[in-house]
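All protein chains but one are shown in place.
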Amino acid sequence: MNISLAKIAELVNGNVEGDDSIQISGLGKIEQAQPGQITFISNPKYQKFIETTKASAVLVSQDFPPVSKTVVRTENPYVAFLQLLKFFHPPLEMIEPGIHASAVIDSTAKIGDQVRIGAGVVIGKNCVIGDRTIIYPGVVIGPEVAVGSNTVLHANVVLREQVKIGNNVILHSGVIVGSDGFGFAREGVLYHKIPQVGIVIIEDDVEIGANCTIDRATLGATIIRQGVKLDNLIQVAHNVEIGENTVIAAQTGISGSTKIGKNAIVGGQVGFVGHIEVGDGVTVGAQSGVSKNLPPNAVYFGYPAKPIMQAKREEAAFRRLPDLLKRVSELEAKIAKLEKANL
Amino acid sequence: MNISLAKIAELVNGNVEGDDSIQISGLGKIEQAQPGQITFISNPKYQKFIETTKASAVLVSQDFPPVSKTVVRTENPYVAFLQLLKFFHPPLEMIEPGIHASAVIDSTAKIGDQVRIGAGVVIGKNCVIGDRTIIYPGVVIGPEVAVGSNTVLHANVVLREQVKIGNNVILHSGVIVGSDGFGFAREGVLYHKIPQVGIVIIEDDVEIGANCTIDRATLGATIIRQGVKLDNLIQVAHNVEIGENTVIAAQTGISGSTKIGKNAIVGGQVGFVGHIEVGDGVTVGAQSGVSKNLPPNAVYFGYPAKPIMQAKREEAAFRRLPDLLKRVSELEAKIAKLEKANL
Partner (left out) sequence: MNISLAKIAELVNGNVEGDDSIQISGLGKIEQAQPGQITFISNPKYQKFIETTKASAVLVSQDFPPVSKTVVRTENPYVAFLQLLKFFHPPLEMIEPGIHASAVIDSTAKIGDQVRIGAGVVIGKNCVIGDRTIIYPGVVIGPEVAVGSNTVLHANVVLREQVKIGNNVILHSGVIVGSDGFGFAREGVLYHKIPQVGIVIIEDDVEIGANCTIDRATLGATIIRQGVKLDNLIQVAHNVEIGENTVIAAQTGISGSTKIGKNAIVGGQVGFVGHIEVGDGVTVGAQSGVSKNLPPNAVYFGYPAKPIMQAKREEAAFRRLPDLLKRVSELEAKIAKLEKANL
């Protein structure tokens, strides 16, 4: 697909400086873009690339300094770039409209309008699927599950019985929602399974990465609040609650009954012990181990997790430790000498 | 479902103190229970909630102090609560009895009595499936696999060729059993695949969490002994052996040929290097890195894992390190002064 720069300016509500008849075929990052592509500068540290980029045009902000390069001035070049991203890459029709003949849908399930259901999908008794939701091949949905509208369940997702999924949710391939919580009653050396009879609630606008596991509650609900974004391979244990718009990177694990506040940012491979509360707006660095409650807006890091300034101070001191050992040995020698002199 | 407290007392073999005609509609945790629900007190630290809980009745032990609240005295209130949990939440009929028409079962496979097999299940040549086992939709079973009785394979489990699964086993969704071990013969910079021709043996009463991966042995068998409980997203490499009734939390990884004893307790996100032996009854704290043999009944923690007391002592010293640096600098200044004075 080729379109003129004039047309692009129209799409992003911008103004061309230079030849607006040039044809644009796609998008690229400023260092990698090729002739025929358009790129953008949002972060000032990339300004230096404006002269060397091979891109045929660059999206820049209204107050960007004058340059010889052909540019499109627009209010927010990054947002404009995202708009063009959608324009040049319209979503592929991944599966056909309608319900594939090989899907196995219980007769009691209620399927909304314009739902797409792929080959081999299984939907259990009394399920409700909202309008325009897309269910890719290989998805298995147990009985009494509710899925909202405009939601996407990628291939091989599993929703166990009675879980509730909101609107505009994206569950990537291999996500398991509603597997049993890890709960056992110990009797001597034996462990007896505690029935896990709670559910999982995933609210609107949540996105969950590939192969994450979200366990059902023992009693009550495991809850993932509106707008939460989880990366891949994350473990969410029974009765956990994650607050609105919290973002968590890959391979992090949250133990049972822990509650994470809203607007938090959690790095990858972090571990949270069970039964703690992590405040709103908290930031936790990658690979940290969080073993106690964290106050709101705290920035924690390390194993065990500590306030970031403390962690950095300790780490800096740590690097001086081999040297410190030498210094103390020297002091001991000097003092022995002084003591002898003072006898 | 509503039943009278008198009936509940009968179910748990207990005695009511208070009005035994009140109707109970369900269960709750003591802090969260609502009127109409019954709760329990097992741990003395929850005794204080007896006066404030909104629950209509509380399961307590025979020797619990007299209270004004309506209680049911019973030998073990926690066990009684689990009994009621099963009573109020009978398992949903997740899939229909019988074998779904869309399942693809090789004609040589032997399927036991009262087995349930869901839509789209694939079962290979010469498999044997025990009585009353439930196989949910999307499960794929390779040739020559043996699965015991009363076992549950949740949706999208994969059992590769020749693995052996015992009785009363639960494999949660997305579990992969029998994938190739990670074994290569190096030749210069190239790695040649070593055929992984061993198997996996999972004994009776094992439960394995969602999306765990259990690799087959190179030669011989990867073995998970009776009563082992694995949480989600755990990696078990080729030729590993895990002893009876050992419990392991989520996202832990066990490298090739390592042997973990029985009755051990392992936290989440722990890593074990290969070719080590971890004794019976060992406890390993979350996120630890275990790089050598551990003696029986040891309690280890940290990265690298150390005896817990040593780890705590070192961690306490670590927190004093920035202060220690200052103290040593002060000592150096004082000694320089003393040395000058002693010239």
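All chains are identified by letter, namely A and B, in their written order; residue positions are counted from 1 within each chain.
As a working rule, a residue touches a chain if its C-beta (ideal position, glycine included) is under 8 Å from a C-beta of that chain, and two chains touch if they have at least 3 such contacts.
As the structure is a computational prediction, the values presented were derived from the model and not from experiment.
Enquirer: So one chain is hidden, and I want to know which residue out of A:4, A:173, A:283 or A:310 touches that hidden chain in the complete assembly.
Expert: In the complete complex, the chain left out is touched by residue A:173.
Enquirer: For a quick check of understanding: of A:14, A:227, A:256 or A:279, which residue touches the chain that isn't displayed?
Expert: Checking each option in A:14, A:227, A:256 or A:279, the one touching the absent chain turns out to be A:227.
Enquirer: Which residue, A:67, A:109 or A:250, contacts the hidden chain when the whole complex is considered?
Expert: The missing chain is touched by A:250.
Enquirer: Which chain A residues touch the hidden chain?
Expert: Here the touching residues of chain A are 27-29, 32, 78-79, 82, 85-86, 88-89, 91-95, 100, 102, 118-120, 136-138, 154-156, 170, 172-174, 207, 209-211, 227, 229, 231-233, 244-245, 247, 249-251, 262-263, 268-269, 286-287, 303, 315, 318-319, 321-322, 324-325, 328, 331-332, 335, 338-339, 342.
Enquirer: If the hidden chain were put back, which residues of chain B would touch it?
Expert: 102, 104, 120, 122, 124, 138, 140, 142-144, 156, 158, 160-162, 174, 176, 179-180, 182, 184-185, 189-195, 197, 211, 213, 215, 219-220, 233, 235, 237, 251, 253, 255, 269, 271, 273, 289, 291, 303-304, 313-314, 316-318, 320-321, 324, 327-328, 331, 334-335, 338, 341-342
To be clear about the criterion, only the chains that are shown with their structure count from here on.
Enquirer: Based only on mean CA positions, could you tell me how far chain A sits from chain B in angstrom?
Expert: So the centre of chain A lies 26 Å away from the centre of chain B.
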